[in-house]
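Right, subunit A next:
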Amino acid sequence: MEGLISGEVILFYVFAAAALVAAVGVISMRNPMYSAICLLACFVAVAVLFLLRHAEFLGVVQLFVYGGGIMVLFLFVIMLVNFSQLKEVDLYVGHSRAAALLVLVMASFFVALLVGVDLGPAFTEPLAFLSVEGEVMGNSQAVAWSLYRDYLLPFEIASIFLLVAMIGAVVLGREH
Partner candidate 1 sequence: MKEFVWLIPLIPLVGAFLNGVVLRNRLSRPQVGWLAVTAVGLACVLSIAAVASYMGSPEHHEHTSFEVELYDWVPAGDLEVASEEGALRDFSVSLGFMLDPLSSVMILFVTFVGTLIHIYSIGYMAHEDGFQRYFTYLNLFMGAMLTLILGNNYLVMFVGWEGVGFCSYLLIGFYYQEEFPPYAGRKAFIVNRIGDLGFMVGLLALVSNFGSLRYSELFATVAANIELAESDYVLGMSVVGFITLCLFIGAAGKSAQIPLFVWLPDAMAGPTPVSALIHAATMVTAGVYMLARSNVLFQLAGGTSQLVAIIGCATALMAATIALAQTDIKKVLAYSTVSQLGYMFLACGVGAYVAAIFHVFTHAFFKALLFLGSGSVIHAMGGEQDMRQMGGLRKFMPVTYKTFLVGTIAIAGIPPLAGFFSKDEILAETFLGGHYILWIVGLITAGLTALYMFRAVYLTFHGGFRGTAEQRNHLHESPTLMTMPLVVLAVGAVIAGLFGIPEGMLFNAVEGSNLFHHFLEPVIAELPGHGEHGHLSLGVEWILILVSVAVAVFGILAAWRNYGGPVGLGHGEEWARRFPGIHRVLVNKYSVDEFYDATVVRGTWGLARQLFRFDGAVIDGIVMMVRHVTVGVALLSGFFDKYVVDGLVNLVAWVLNRFSRMLRKVQSGLVSQYALVVVVGVLMLVFAAVILRSQ
Partner candidate 2 sequence: MFDWLADTHILSIVAYIPLVGAIFIIAFVRGSDAVRVRNIATGVAFVDFLVSLPLWFSFDPDGELFQFRESHEWISAIGVRYEFGIDGISLLMVLLTTLLGVLAILSSWTAVKERQKEYYVFLLLLQTGMLGVFMAMDFFLFYVFWEVMLVPMYFLIGIWGGPRKLYAAIKFFLYTLAGSVVMLLGILALFFFNQDGLLGHQGMGNEASFSILQFHEIGAQIPAGLQFWIFLAFFVSFAIKVPMFPFHTWLPDAHVEAPTAGSVILAGVLLKMGTYGFVRFSLPILPDATWQLLPWMAGLSIVGIVYGGLVAMAQKDMKKLVAYSSVSHLGFVMLGLFALNGPGVNGSILQMINHGLSTGALFLLVGIIYERRHTRMISEYGGISKKMPVFATYFLIITMASIGLPTLNGFVGEFTILVGVFNRSWVWATFGALGIVLGAAYMLWMYQRVFFGPMDNPDNESLEDMNRREVLYILPLVILCFWIGLYPKPFFRILEKPVDYVVARVNGDSVAATAALPGSVAPTAPPVALAEVEE
């Protein structure tokens, strides 16, 4: 038990750190290609964090959609526009120092606050993630069930949303 717990702890710290480092990498790489790679790393790390919170389905979705779809989209665009143009002379806009300072202050302030928040005992009934109307099946089934039953409406709206996104991409991306 001990080992397992500590193992979880270790995993958390490792991947949390990885995610943050990768994120920093994203916004600090000169070459957008590298940024993209960092972004991918970040996605993966976050996926692991999901798994650690018993969101197996979400973890996988995260890997596929982000790591697969969105990543590809980015890379594709990066390919489309020619590289030499993307080599920025300087990475940041004028006020970046001020912004950085601001963010630093904000982060330290709120982190301090958030650490202090007491949410009480967590994950009191583990079965809620696995069971559908009482009988245990598995996370995917549970998610699917509630998604297609309780959250059908958002789901439909989401479909329209994606349609619009498609139109948008076409309209905006189309050559003249």
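How were these picked? Simply put, all candidates are chains of the complex that A comes from, given by their letters.
What we mean here is this: a residue touches a chain if its C-beta (ideal position, glycine included) is under 8 Å from a C-beta of that chain, and two chains touch if they have at least 3 such contacts; residues count from 1.
Fair warning: this is a prediction, and the values are worked out from it, not measured in the lab.
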Touching candidate for subunit A, same complex, options 1 or 2: 1
Sites on subunit A touched by candidate 1 in the complex: 93, 95, 98-99, 102, 106, 113
